[in-house]
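Structure below; questions to follow.
The other protein chains are all here in position, but one chain of the complex has been omitted.
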Amino acid sequence: MLLYAGRRLTYGLLVLALVATLVFLIIRLIPGDVVRLQLADAPGVTQAQIDQRTTELGLDEPVLIQFGHFVGGLVQGDLGTSFDDGRPVTTKILERLPATLELGLLAILFGVLFGVPFGLISAIRHHSLIDNVMRFLAVIGMSLPNFWLALLLITFLALWFGWSPPLVYASPTENLSQNLIHMLLPAIALGAATMASIARMLRSSLLEVLGSNFIRTIRSRGASERVVVLKHAGRSSMIPVFTVLGLQVGSILGGTVILERIFAIPGMGSLIFEAVGQRDYPVILGCVIFYGAIFIFVNVVVDLLYAVIDPRIRYEGASA
Amino acid sequence: MIVPDAAPLVEAHGLVKHFGDGKGLFTPQRPPVRAVDGVSLTIKRGETLGLVGESGSGKSTLGRLILRLIEPTSGSVTFDGQDIAALSKSRLTQLRKRMQLVFQDPVSSFNPRMTIAQVLTEPMVVHGMGDRASRIRRAKELLDLVGLPSYALERYPHQFSGGQAQRIGIARALSTDPDLIVCDEAVSALDVSVQAQVLNLLKEVQRELGLSYLFIAHDLNVVRYISDRVCVMYLGKLAEVAHADDISARPRHPYSQALMASIPSPDAHHQLRTPLAGEIPSPRRPPSGCRFHPRCSQSIDGCDRDEPELLTIGAPGEVSSVACHLFDPAPAR
Partner (left out) sequence: MRAPTGSANEPLLRIEDLHVEFRTGGGTVEALNAVDLWIDAGETVAIVGESGSGKSVTALAVLGLLGNGRVSGGRITWNGKDITGASNSEMRSVRGKEISVIFQDPMTSLDPLFTIGHQLVEAYRIHHDVTKRQARQRAVELLDLVGIPEPEAKVKAYPHQLSGGQRQRVMIAGALACDPRLLIADEPTTALDVTVEAQVLALIRDLQDRTGVGLMLITHDMGVVAEMADRVVVFYAGQVVEAGTADEILDRPQHPYTRALLDAIPRRDTPRDQEMPAIPGAVPALNDMPSGCRFATRCSEAGPECGEPQPLRDLDRRQVRCWRPDEGHGVLEPMVEVAR
């Protein structure tokens, strides 16, 4: 088990390193120049000033050396300083991280809280009316882009109930209820796809497991349907559901970029949005690495959960 | 049936296949699975060589080694006098034409979207045999040979029963006019009534075309019926090679005896077999000395220490070979 955990973690770190490298290179390849962007509007900028700024930002060095600095900083947890305001990138991100985490967690919570019962009901009553309705809704939930869903929600709530979400963000420590009301719509918009994927995956894997031989054995011993479905079939179906959840974390993270913008939430999503506009390389890079790290961390946790659930994975490599 | 004194069609020498001995980047080294661990055998022209043994004893692996569908860890196979390990890719492809495989589950080995005509002509296309018209003609002949009507050509695999599908499997194997067919549990999934049909078919085809079979199965009675000689395999090694009638009438190796004694017979009412104790050990850690010694009721001093060799025994000309110290002229020290 320890061996397995170590292996998963190592793979995760390797992937993260690869992601960081790729992002670093891709950003350098994007056309456009920070220095000109920053200084362009200022009248009478001389070449000397441009050169000086370039040196300040360390952009005159060869890409390889820049990369070396970047990696050197990275291993010490230093992501450099923002081109924009000169503050450490790590600080900027950590300021914004809580809001994004809260939004993401709420979205997942919403997805799980509704996706699991929907999937269960669909599987138990498969091919019934309620199953068909739920499956139809799931397809819609998965195909609607989250920002579109968010706009729909805002519009309809405003039209029908004359209610619109607060415009000013309050952190949970300042005003918890206002914060939650603010987060409600984006969390639903973000979590809808997760809910739909979980419901679908749970339904299909439950149905598959319910037809399997070992379920027949358990039924033949006189077990109640509750034990059959919730305990045995449910546990077996958790692995694909966790897989979906791990992948959904990726789309949820991606979705925060736009939704935080729409709902004026000061999270990492809006930070990266601003940074892209200003070619603030270190901030972009830092945010992407953070996103990547969260995603990879979640999926390592999912991998470990597999092992907790399934003894065959747990004992992999350990048995004869 | 067997061409007397002809050069053997297949000769395998010291075949070894170990699986999973390479350690991965993050996987610790483990002892390899010794699926086949030093097997030498010959298959004569026109002969059926049977191969029996418990699950996991390495029968399928040996069959695939002989066809060179997998690379041996060591050892060699010669087919019609040519060392197939030394052959170039193109020569090997040519040789492949002459050796075919029939599997246990015929339906799943066919592409469900191919018609039987496509299933049967595909190997001919691969080997560039004939033109379209002649290939279809041959497919019809093959169906006729295996006792199916020619309208089967337009049908799809799922439209056939298990026995019919296995006939098609045999027809496909015959399409390239091979000298050797490896039948890996080819009749094991069939009901007895249909199994008898397919066994008859295999014998009839052999009588007409003079090809050789390596017939792998775990049902000793089936193997005995169809084979000329039978190899008994245990944990990657041959325990005994004997004439088919000898293996049932006078099994020599204690494992062959146990195997014979464990076959349930419709004629022995209410007689419980005396079960062989224990189960086949892991091929990752085969027992020392004779691999059968932990389960052998006749083991003698030294069986757990010295590995018996497969030695020819009996009068000269007799085909029996046994790997057991009981038959060792120089007994274990």
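Just so it is clear, A and B label the chains in written order, and each chain counts residues from 1 on its own.
The working rule: a contact is a pair of C-beta atoms (placed from the backbone, for glycine too) under 8 Å apart; a residue touches a chain by one contact, two chains touch by 3 or more.
Since the structure is predicted, the reported quantities are computational estimates derived from the model, not experimental observations.
Although it is left out of the displayed model, the omitted chain contacts the following shown chains in the full complex: A, B. Within the complete assembly, B:280 is the residue of B:16, B:70, B:280 or B:300 that touches the hidden chain.
In the complete complex, the hidden chain is touched by one of B:194, B:209 or B:326, namely B:194. Although one chain is not drawn, its touching partners on chain A can still be listed: residues 212-214, 216-225, 227, 232, 235-236, 309-312, 315, 319. Take chain B: the residues that touch the chain left off the picture are 54-55, 161-164, 191-197, 199-200, 203, 218-222, 224-226, 244-245, 248, 258-260, 262-277, 279-280.
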